[in-house]
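Let me begin by handing over the structure; questions about it come next.
All protein chains but one are shown in place.
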Amino acid sequence: MDFNPTDDQRMLADTLRRFVAERYPLEARTRLSGAAPGYSTQAWRQLAELGALGALFDPELGGYGGGPDDIAAVFEALGSGAVAGPFLASLLSGSCLASVGGEQAEALLQAIIAGDAVIAFAHQEPGSRYELGRVETTAAAGAGGWRLSGAKAVVSYGDAADQFIVSARTSGAPDDEQGVSLFLVPAGAPGLSIRGYVGVDGARSAEVLLDQVEVGADRLLGVAGGAFEVIEKATGAGVVALCADGVGALDVVKDMTAEYLRTRKQFGQPIGSFQALQHRMATVLIEIEQARSALTNAVAAFGGPRVSRERALSAAKYTLGRVAALVAEEAVQLHGGIGMTWELPLSHYVKRLIMLDHLLGDVDHHLERYIALGRAA
Amino acid sequence: MDFNPTDDQRMLADTLRRFVAERYPLEARTRLSGAAPGYSTQAWRQLAELGALGALFDPELGGYGGGPDDIAAVFEALGSGAVAGPFLASLLSGSCLASVGGEQAEALLQAIIAGDAVIAFAHQEPGSRYELGRVETTAAAGAGGWRLSGAKAVVSYGDAADQFIVSARTSGAPDDEQGVSLFLVPAGAPGLSIRGYVGVDGARSAEVLLDQVEVGADRLLGVAGGAFEVIEKATGAGVVALCADGVGALDVVKDMTAEYLRTRKQFGQPIGSFQALQHRMATVLIEIEQARSALTNAVAAFGGPRVSRERALSAAKYTLGRVAALVAEEAVQLHGGIGMTWELPLSHYVKRLIMLDHLLGDVDHHLERYIALGRAA
Amino acid sequence: MDLTFSAEDEALRQEVRKFLAETLPPDLAQRVRLGKHLSKGETEAWQAALSARGWLAPHWPKEHGGQGWSVTQRYIWDYEKSLAHAPPTVAFGLNMLAPVLIKFGTEAQKAYWLPRMLNGDDWWCQGYSEPGAGSDLAAVKTTAVRDGDEYVINGQKTWTSLGQHANMIFCLVRTANTGKRQEGISFVLVDMDQPGVEVRPIITLDGDHEVNEVFFTDARAPVANLIGEENQGWTYAKYLLTYERTSMAMVGASVAALGLLKDVARTETKGGRPLAEDPFFAARIARAEIELENLKTTTLRVVAAAAAGGAPGAESSMLKVKGTEVHQEIRSLTRRALGPYALPYQPESLAPGSNAEPVGPDYAPGVTPAYLNSRKLTIYGGSNEVQRNIITKAILKL
Partner (left out) sequence: MDLTFSAEDEALRQEVRKFLAETLPPDLAQRVRLGKHLSKGETEAWQAALSARGWLAPHWPKEHGGQGWSVTQRYIWDYEKSLAHAPPTVAFGLNMLAPVLIKFGTEAQKAYWLPRMLNGDDWWCQGYSEPGAGSDLAAVKTTAVRDGDEYVINGQKTWTSLGQHANMIFCLVRTANTGKRQEGISFVLVDMDQPGVEVRPIITLDGDHEVNEVFFTDARAPVANLIGEENQGWTYAKYLLTYERTSMAMVGASVAALGLLKDVARTETKGGRPLAEDPFFAARIARAEIELENLKTTTLRVVAAAAAGGAPGAESSMLKVKGTEVHQEIRSLTRRALGPYALPYQPESLAPGSNAEPVGPDYAPGVTPAYLNSRKLTIYGGSNEVQRNIITKAILKL
């Protein structure tokens, strides 16, 4: 039993933290987020060189990590720096490419790892909420290829992407898990329109419309109609990443709040000496440990059989959603008025923690999923 | 707008409180609860003479009250004294009798009001949980009467009753709202067996088995198959009573806890000076006001159309269940070890408040019912 | 027990509804409902419409241009306005300064300032909080030094809502340093259109510019602008803080917000069906609705007690705590209801007069900002922690 990261993971995390703190400060990132691509492409390249992307993928595929603990180590470091950028997008797309395999996919994966390509994962739709199997975008087979039509919603870094992995229905009803396929679509494809915007959490996303977008037959990734498993797997990796990101941010918020309680004085004494605040801070500390444990459980179950893996993932995302909201709201309240201000770095962590619940499924979605998976088991 | 009880209601409540405090102390009641009937029959008669039962019923039926605010005034006084006895049973049965009307019913009602008869309401069954329409006990029509068979669960003061009002199915499936009928069954009827016991809240109840119990045709109360509305109405009155009982008990628990915080010293100061406890006590105080308001809402909606009436009743029972558990648990915790002891009067109020949720529907039942009624509206 | 309003009060309610139906432009109400920001002009135009009807300050005595409404009538008025999504009136002059002026001001002060409020000549803001003071209002450091018939003011105020629009500010300033901290504070009206007053924006969590810092550098105010007696300002400040506390329950605002939440939940889908039908989410809404129905009655009980002459003490603190918590919960649920579309940050859609096409449904842009903004409710106006202290101390009398 060993709950510690490996030396490699620790070193990478330290390197990333240092790079972000010294070379890529929050202020600069906030400024850049206002327009596409939303981040410093130079810093992106440097982060890739440091290994932030390679660590997300298997050595067989050109990476040097790829385990759930590797993913967690990278994203915890990113979360503690509140770093925005297409990390999650790269993980999701990269995971899909890794699952389907083949020459084209592997080449793209290597481009992602090198920081040369940004591939967005265009799966979620305006009406799908967090359901993985609900896809209304269609792909009709035609001469020599496919024609895609539909709308994709809140696609992470959709306005920074060179290409998209687009899920589309090739058969079945809108909520069938079967019948969903993945396609590679270049950002410049005729009929594709992209509306980018910054999110409340400082990361960019985009609405992506596909109006009769034509792609060649070779742009189908994997088996037609069989993408659900690939999507679920990628989403699982994404959930680990978001939970780790959340744990990283929680630790920072904890430290900021503890420091504030220690140093801020009111009625002539540090506010941390007020017992009512102490007891609430104790809850914050306890729940952050629970969140960390939930992430650990998800990492531990990642390599196991589907039901226990997915249940642990849903339990983790549920826990992180619950704890992140609790801690974010308490941090603001314990800071008082100053906690409400944009200028304070805390606010960026708080918004990120709150928005965590709106990415890849919220607490209700994952609690219901946890129950349903348990019933099916 | 006037939130105060009438002078009559206030006088009656004061009289009841005084009687209970001076003539019928908790200690005596606890001792009596160990065996049937579970209360002092002398005190019961005196309470009837003081008007505790008459106030629950309409003047047209021989009472001198009968409004939801009358019911609330009586039960709030009883709750503040933690008085056990077949008050709820009398209200439920009396409400049924009042609904069906007729000579027999009115005579029985007058006997109840006078304290001469105790009639238990045998409706709930081992598998019905809190569903009003689920009745598996059957009544088969035969020559000159009915034959009843089935099991009735946790019948309030079933081992103190002279007679029972028994719900039984005369047609339909086990969960049909239609097809339920009410019968008057004497306690000594052949085939009727009663197993009485004291409850955690100090009130007695009984399991009642009916094995081919025969009653005459005249013992059918109201229209065959049409009892659901009567039962729902009676249960509504019961919900008002329980909520008022809870509000009465909450106020006492609040006072006991405040007194304890004021007088108990630890680490050299009154524990009420510890801010963490102050803030939790503030929550207790706020939520008790919410519970009182929920009762007020139920009383106000009682005479209105069915859906708004039943929603307000369910909202009130839900609120009382939530607040009662919160306050009971906080009261024990704020008292510390001494709050865990049977000897402290607090413990009896705490158990009563916790058990409130197990009578006539718990928080989940009533929240779901509130939602379902709103959807149907 | 009688929970119906009197015939007179019900008649007023009908009159209010008729007035709102006739006077409140539907597109303005819709903008308020969706959390869009109003321009200074829009707020002023709405206040002028109220003033024309005599209802800009109906809680004032008739002699000062109000209607002398009872606490019940004011409750109905506030509630109906919120329900109709009417723009909020700017409270600092009408609801905060005016009662102090009426009670403690000179005849000249009343005669000058009150009609100007009704005319919309002044936009008032509040100079109470100072940096680092938080809930400790008596920690006033801004100084006012007498110089002939003027005060010379130096220092800094913060959390000054809508200060960017204001031309006048009422301030707590320190005029003496002897005795307890609560002594030596004075209550002074300061013109903001002078070189010694600088307003700097504070951007809040939600990205909005609502509050400000106000810096005084040798700013001047005539001694005629002193309210009441010098060094007695704490008394007036406290009076202001205890005035009209039932409004802190935010019942009307929460009923309106709950209406939006239900609309969103009926429109958003989950598993192909309306989110409102999902058992988990329906339960979340139902719990909030029940709490709000209870709170409404708790508030009315305090209103009724106040109408009968009782002075609400700890009760108003209870209303503040529960009311703000319920409101936050409703705002939080609306954010949840929105799903992934809670994420896009769309300040351009919220800007006054904007017709920007929203990302996601039309109600999307305002939802997360309203949630984030609502976090202030438990901090300001006496933080909920301070209110909890008050609530328990009132019963424990320690």
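When the chains are written out, they are named A, B and C in that same order, and each has its own residue count from 1.
Everything that follows uses one rule, which is that a residue touches a chain if its C-beta (ideal position, glycine included) is under 8 Å from a C-beta of that chain, and two chains touch if they have at least 3 such contacts.
As the structure is a prediction and not an experimental result, all values here were calculated from the model.
Student: Touch as defined at the start, partner being the missing chain; which of A:Asp2, A:Glu27 or A:Glu103 qualifies?
Tutor: A:Asp2
Student: Return the single residue from B:Ala48, B:Ala114, B:Val154 or B:Leu209 that touches the missing chain.
Tutor: B:Val154
Student: Out of B:Met11, B:Ala141, B:Val200 or B:Val307, which is the one that touches the chain we can't see?
Tutor: With B:Met11, B:Ala141, B:Val200 or B:Val307 as choices, the missing chain is touched by B:Val200.
Student: Decide which residue listed in A:Leu108, A:Ala153, A:Ala237 or A:Ala315 touches the omitted chain of the complex.
Tutor: A:Ala315
Student: If the hidden chain were put back, which of B:Leu277, B:Ala294 or B:Leu373 would touch it?
Tutor: Only one of B:Leu277, B:Ala294 or B:Leu373 touches the chain omitted from view, namely B:Leu277.
Student: Over the whole complex, note the residues of subunit A touching the chain we left out.
Tutor: That gives, for subunit A, the contact residues 1-6, 69, 254, 258, 261-262, 270, 272-273, 275, 278-279, 281-283, 285-286, 289-294, 296-297, 299-300, 312, 315, 318-319, 367-368, 370-371, 374-375.
Student: Provide the residue numbers of subunit C that touch the chain removed from this figure.
Tutor: 279-280, 283
Student: List every residue of subunit B that touches the chain not included in the displayed model.
Tutor: For subunit B, the residues touching the absent chain are 124, 126-127, 129-131, 134, 153-154, 174-175, 195, 197-201, 205, 207, 264, 266-267, 274, 276-277, 325, 329, 332-333, 336-337, 339-343, 347, 350-351, 354-355, 357-359, 362, 364, 367-368.
FYI, only the chains that are shown with their structure count from here on.
Student: Could you pull out the chain whose C-alpha mean position is farthest off from that of subunit C?
Tutor: Looking at centroid distances, B is the chain farthest away.
Student: Could you work out how far the Cα centre of subunit A sits from that of subunit B, in whole Å?
Tutor: 53
Student: Just curious, how far off is subunit C from subunit B if you go by their C-alpha centres, in Å?
Tutor: 43
Student: Averaging only over C-alpha atoms, locate the centres of subunit A and subunit C and give their separation in whole Å.
Tutor: It comes to 38 Å between the two C-alpha centres.
Student: Give the residues of subunit C touching no fewer than two other chains, as numbers and ranges.
Tutor: 385, 388, in rising order.
Student: Quick check: what residues of subunit B touch more than one other chain, meaning two or more?
Tutor: 275, 278-279
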